[in-house]
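Only one protein chain is missing from this complex, and each of the others stays in its spot.
Think of it as A, B, C, D and E in the order they're written, each chain with its own count starting at 1.
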Amino acid sequence: MVYITRKEYFCASHRLFNESFTDEKNLETFGKCSNPAGHGHNYELSVTVAGEPDPKTGMIIDLKKLSDLIKEEIINHVDHKNLNVDVDFLQGVIPTTENLARIFWKILNPKIKLGKLYSIQISETAKNFTEYRGE
Amino acid sequence: MVYITRKEYFCASHRLFNESFTDEKNLETFGKCSNPAGHGHNYELSVTVAGEPDPKTGMIIDLKKLSDLIKEEIINHVDHKNLNVDVDFLQGVIPTTENLARIFWKILNPKIKLGKLYSIQISETAKNFTEYRGE
Amino acid sequence: MVYITRKEYFCASHRLFNESFTDEKNLETFGKCSNPAGHGHNYELSVTVAGEPDPKTGMIIDLKKLSDLIKEEIINHVDHKNLNVDVDFLQGVIPTTENLARIFWKILNPKIKLGKLYSIQISETAKNFTEYRGE
Amino acid sequence: MVYITRKEYFCASHRLFNESFTDEKNLETFGKCSNPAGHGHNYELSVTVAGEPDPKTGMIIDLKKLSDLIKEEIINHVDHKNLNVDVDFLQGVIPTTENLARIFWKILNPKIKLGKLYSIQISETAKNFTEYRGE
Amino acid sequence: MVYITRKEYFCASHRLFNESFTDEKNLETFGKCSNPAGHGHNYELSVTVAGEPDPKTGMIIDLKKLSDLIKEEIINHVDHKNLNVDVDFLQGVIPTTENLARIFWKILNPKIKLGKLYSIQISETAKNFTEYRGE
Partner (left out) sequence: MVYITRKEYFCASHRLFNESFTDEKNLETFGKCSNPAGHGHNYELSVTVAGEPDPKTGMIIDLKKLSDLIKEEIINHVDHKNLNVDVDFLQGVIPTTENLARIFWKILNPKIKLGKLYSIQISETAKNFTEYRGE
């Protein structure tokens, strides 16, 4: 079993808030991340696939194809977008990295045919990092 | 003459567009950066001061004070904000890094008393970087 | 189960030596790290918490509060300090990253109320990295 | 149980291809990585050892000795080399990071006497990363 | 005058040697970089353009167009290639970063129409970095 990871990038804006909260409660809960007009980040998205390398190629999965899949399914939908407004699969979701990681897992998991999806990692800033392993 | 640089960070959203352009012209000019609901970045702001170190301290300027100045004058106004909406000193400005660098220079330049402001550098992503030296 | 990590930084000096060793034995065991007048590092401390995100907030734990906790309990005690001399909770400890990771775990573990502490990671240089998971 | 990691670097060229494939099949399988005259990378090799720190030293393993071992057994054989041509222990191997990780494991595993080898990680570019844990 | 920089990446192999030198002299002059079967690197290429931002756009030059230009003129010719063998514009050139920087300048300089080319920077490893400003 070998683990292979591909990292892709996207730049997006978001606002953390719960529609059912008052403004005060949103501010208390999400702090400056609840700024009404939003803010943004350069996100790093890493996708790890676990599998047995094919003896004929030495590869679990073609990294170019894994990259294309991540771009088609995720990056093209979120890059240079507002995560609260522009993304179909994020409608009604508070766009924390915890939620993003689980939703990206659900989208990518059925599409990985060689090896199996092992982990989704998202960093929002150099100091904040989330991982989801489908557990 | 020695050059000393302090780097600070801010996370913000923005949209590149010119109000006097049609939507088509904005899209043609600014591409995906003109997404109507905006997008965002983790910005790095570096401020370089040139000067003669004081023989009694070995310092041009106290980096803690330079850091505090950058935070008070810039970071606190732009961090976790929408650059098109939330920032007094950016009203009416297209928030490209070229424009940000020149405006930050105008704000910081009169406040630097020890040494003189030499350069403002802003990186928007790992691949895009702007510098302004007041020329 | 989602894993969320917050990274904080501290700058400190230390000396690796065992008081019960001779100088020769300390030099043989710890090499240049046993330099009597010490040396120092920019440390990166990452703290990973595992948990179920709260559906109302999309968060396991408020990263601002996790950051504050790490600063209060660890960073404020070790930043710009001599780890052999200045830190109450390191008295009598050889300040290797292995030991630091286990002590930081003991301090932080009872304070994490939302989710549970999963991992402490410390990098001392770009080439040296330690992880402790409480096992 | 604590995990300690040492990172070393090497610069090498390689070509991904299977001698038993036609040129077309190699191009289809390995894409631009099958360029006949090769290409190259700055590789990062991280080696993680798991163990109980020795109470007398606070260390699982002397990182200087771990570094020396990695250099003697791996880096000196692959740095500034062509992985398809110059390396005894890679003869007949398609030099993907999946294969490199497993071969480096076989070489290093019997040489680690203090603690036990836990993981080999190789990054080929900032976007591609492989891990092998001997499973 | 504002300076704007776009960074692009390429992975390539090369060998440093002078055909008119003996093998001994090549080894003495270029050390391990003269390995006959070559070695390789992940290169970072940064291109800096100086100019006056257009008041209508806040931009000196569209970074997407600058990126496309660098890719068309340089990256597509050198990425995943052997710099000694595969690249038309490097025939007969010893592929040091000093030489690459000057040749990339000659190629890009006449193509920059908005602003003027100010600097070409190439890093070959995290420790080696070259800059050429056309002087």
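Convention: contacts are C-beta pairs under 8 Å (C-beta built on N, C-alpha and C of every residue); 3 or more make two chains touch, one makes a residue touch a chain.
What you are looking at is a predicted structure, and each value in this text was computed from that prediction instead of being measured.
Just so you know, the chain we are not showing touches B, C, E across the whole complex. When the full complex is taken into account, the listed residue touching the unshown chain is C:Lys81, out of C:Arg6, C:Lys81 or C:Arg102. Within the set E:Ile60, E:Val78, E:Ile94 or E:Leu117, the residue that contacts the chain not displayed is E:Ile94.
Among C:Cys33, C:Ile94 or C:Ile120, only C:Cys33 touches the chain that is left out of the view.
Listed by residue number, the positions of chain E touching the unshown chain are 16, 18, 29-31, 93-99, 101-102, 126-133, 135.
Counting over the whole complex, chain B has residues 1-8, 46, 53, 56-60, 62-64, 67 touching the chain that is not drawn. As for the chain not pictured, it touches chain C at residues 9, 11-14, 32-33, 35, 37-42, 79-82, 84-86, 125-126.
The definition used in the following text is that only the chains that are shown with their structure count from here on.
Contacts with chain B and chain D are shared by A, E.
When the contact pairs of D-E are matched by residue number against A-B, C-D or B-E, more than half turn up again in A-B. Computed centre separation for the pair chain A/chain E is 33 angstrom, with centres defined by C-alpha atoms. Averaging C-alpha coordinates per chain places the centre of chain A 28 Å away from that of chain B. We define each chain's centre as the mean of its Cα atoms; on that basis chain C and chain E are separated by 41 Å. In chain D, the positions touching at least two other chains are 126. Chains touching one another, given as pairs, are A-B, A-C, A-D, B-E, C-D, D-E.
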